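Only a single protein chain was left out; the remaining protein chains are all shown in position.
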Amino acid sequence: MATAVQTVERENYLNAGYGLKSWLLTVDHKRIAILYLISITAMFFVGGFFAMLIRLELLTPAGDLVSSDTYNKLFTMHGITMVFFFLIPSVPAVLGNFVIPLMVGAKDLAFPRLNLLSWYLYMIGATFALVSMISGGIDTGWTFYTPFSTTYSHTNVVGTALGIFIVGFSSIFTGLNFIVTIHRMRAPGLTWTRLPLFCWSNYAASLIMVLGTPVIAITLLLVALERLFHIGVFNPALGGDPLLFQHLFWFYSHPAVYIMILPGMGVISEIVTCFSRKRVFGYEFVALASIAIAVLGFLVWAHHMFVAGISVYAALVFSLLSYLVAIPSAVKVFNWTATLYKGSIRYNTPMLYAFGFIGLFTVGGLTGVFLASLAIDVHVTDTYFVVAHFHYVMVGGMVMAYMAGLHFWWPKITGRMYPEGWAKLSALLVFVGFNLTFFPQFVLGYMGMPRRYHAYPPEFQVLNVLSTAGASVLAVGYVLPMIYFVWSLRYGKLAGPNPWNAVGLEWMTPSPPPTHNFDETPVVTWEAYDYEHQPEEEVAVGH
Amino acid sequence: MWKNLPLFPEQASSIAGQVDGLYFFLVAVSAFFTLLIFGLVFVFAVKYRHAVHLRAEQIEGSLPLELTWTLIPLGISMIFFAWGALIYFQQARPPRGAMEVYAVGKQWMWKFEHETGQREIDTLHVPVNRDVKMIMSSQDTIHSFYVPAFRIKADVLPGRFTSTWFHATKTGTYHLFCAEYCGTQHSGMIGEVIVMEPAAYQAWLANGGATGTMAANGQQLFTQLGCATCHRFDTQGRGPNLVGVFGKPVQLDDGRTVMADENYIRESILSPQAKIVAGFKPIMPTFQGQLTEESLGALVSYVKSLSQPQQKAAGGAPEPAATNQSN
Partner (left out) sequence: MDQQRETSTFGMWLFLVTEIMFFGGLFCAYLIYRATYYEAFVAGSQTMNIWLGATNTAVLICSSLTMALGVRCAQIDRKKMMIILLLITMLFGLAFLGIKAIEYHEHWTNHQFPGPNFQFEGAEAAGINPQNIQIYFSLYWAMTGLHALHMVIGVGLVLWIVIAGARGRYSPDYYAPVENVGLYWHFVDLVWIYLFPLLYLISKKHGG
């Protein structure tokens, strides 16, 4: 264990100015990333708190812990918090913000002040949403289906919708910033085909952010207008079409899931290469797969509506396209697996999370294939099968990728190593707890248990109890890193510029980096993941 | 399977076995690929760990491999797609001659009405081995009619009729769930589908206090609301003669041809300007706001009856509304 407290001496972005103002008015992408880290971690635990109450309620078939209205608010707020205020910003706003300028050899993002604005928009949006949740809550489901959300719900729909509207612009501006940065601010010699895949993935996700988010903005705005002023285009009493809402909503919300997963996939590419000491297998294919996912992702939205009343022909088209969008993801999984072949593999925590990702994302992705099948979807849509599917890709996939990235770049961000033993334990707890929580839900769903049910028939109880048990293990797995990351800030072993001996521009500056990132603009003369020419050194395993 | 931990609901409809068959095929293929990936990752992680494999071998990639693992999943996907689509076609097309039951979903109950006039709440009695078509609409929010044992589900919408159908193959009592979140008591909007032997079903029909068949109720409304004034049963009316209209194509004044289904009838009553039959003037008033879902169902049932020489024996009920062939 650490003995004397070690401190970082030289000037870096963390000690380049003290006081609240230097943080709240910063334009340094690294500080903004830290601001995001704190905010989204807080929102993660808010969402997790709601999840805990949900799982506790579902221990028994009767609705006996909270009232029906409260339960409906719980799952709604869990979804909204996790999707809009945690998953969508997580990797881009924290890791992307911090690492992308470093990875491309730039001083900062293209529009640093816009970056700060993005964070403020996030905070304002989160405030609206939290205030709405505390002062009455919202019970429409995160999907806001009309006419329930426009006409029948008695909760704070407008306040919450406004919060999401605002945080949407945070997302749009971040995406805009990334696209312009990657296009225009790469260091000399850093061609597109030498870009780390983390940049490719974030680029693809940013395209979706920029093109898709405005659609949900206008959709929620219309919902708010209908509630406030009766300007109702979704109101069936006026001849409005509730299905129009669903089309507009899912036109964004399906690509949104790719906003969530693509940056995570980018993290995995970085980690698998570093801890196999190898170039990624099929670099061009992985890069193009990211773009393919982004493009195809815009073409499949109505697979959320197979039983909603769309025509048979529409259903066929969207089913076919949904199969197509699965292929690039499969290609990526195969490429990562092939990267391991004849590598020199180390089991550091980031790599353990990456292994977990590959396995769990595979399961989650395959169950998406079930849902793309029309006949099966008719039976399992709106049941726990769907809940299990998206938690596998979002939590087993995305959150694990986020944890992987956090551990991987922690030394760069803070200059400290986290404690490896505790970190490995947490990774294991997360993996075990996660599977125990969500695998039973596949069975529950096929058995017919619908989602968003406060009370359920008794025959579903055993599986629900298993699920809740798993959730308690999972919770521990998430709380531990909170504790040891904070601990590491003061007592963690000092990390040098490149504790993992990784290839990449971000590892060629000190840890933590100086405010201006590089003393001299680097010139890139090597291919991505050039591990062949990386001199061998001991990879840090610090406690 | 195991009584205490079953893995799938009873197979109680003609389609259930087929859906389960596809499902298990998908489970098998998924299990294969999952084990393959898990296995490869595990084997590579152990075999090539740093302690025994000091130096990584840089491998750029392999076009043949990329093509293989792109095209094979694509091929398998297309099999999944085709198989699922074929079953779905069956699910989406109710066979002719199906017995029809109207359903109105409202927060938080199901209201059923058989064509013979029988009404039920939250419980639906149907005969076994009979095609049953549900014609559904909602009084308020979106609901969804879900019977896991039949493997069917269809959203129930305000402002529109939606439909689904099933052919129950086993007698028994099965869960009915609302599967689209609809507010406070969404999880309480559950019921039962009771599948009975034909004789038992007849007995049940005879016992219930029917208030006239749906079509007869519809005929009453047709007269009360003044529809008969324009929609005469000859060619003199200001509106089209509705005999024989249902289920056939209709020529509109802008050249389009549409099918006269339940939603066409509904729209003609509520938004008559949307589609004008060729040769007629756009003078029909709207009845928006004047009719409940049940009334709409009754009117639709009546118009349907004008296209049938005799009502199908939905349990030996008497002939529905007599159709006046002369004025």
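Letters A and B name the chains as they come in the text, with residue numbers starting at 1 for each one.
Please note the rule applied: a contact is a pair of C-beta atoms (placed from the backbone, for glycine too) under 8 Å apart; a residue touches a chain by one contact, two chains touch by 3 or more.
What you see is a predicted model; the values in this text were computed from it and never measured.
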**OP:** Would you mind spotting which of A:137, A:239 or A:497 touches the chain that isn't drawn?
**Re:** A:239
Subject >> Residue of A:27, A:42, A:56 or A:180 in touch with the missing chain, whole complex considered >> reply: A:180
Subject >> Touch residues of chain B, complete complex, unshown partner >> reply: 254-255, 270-274, 282-286, 288-289
Original post:
Contacts of chain A with the missing chain: which residues?
Top reply: 110-111, 114, 172, 176-177, 179-180, 183-185, 210-215, 217-219, 221-222, 225-226, 229-233, 237-241, 244, 248, 251
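Please note the rule applied: only the chains that are shown with their structure count from here on.
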Original post:
Which chain A residues qualify as touching chain B in the complex?
Top reply: 63, 68-69, 72, 139-141, 145, 147-148, 151-153, 236-237, 239-243, 276-279, 281-285, 307-309, 312, 315-316, 319-320, 323-324, 326-327, 330-331, 333-335, 337-338, 340-347, 355, 358-359, 362-363, 366-367, 369-370, 372-379, 381-383, 443, 446-448, 450-457, 459, 462-463, 531-532
Original post:
What residues on chain B touch chain A, complex-wise?
Top reply: 4-9, 15, 18-19, 22-23, 26, 30, 33-34, 37-38, 40-41, 44-45, 48-50, 53-62, 65-66, 69-70, 73-74, 77-78, 80-81, 83-89, 91-93, 107, 140-142, 144, 146, 148-149, 151-155, 157-160, 162, 175, 177-188, 190, 270-271, 288-289
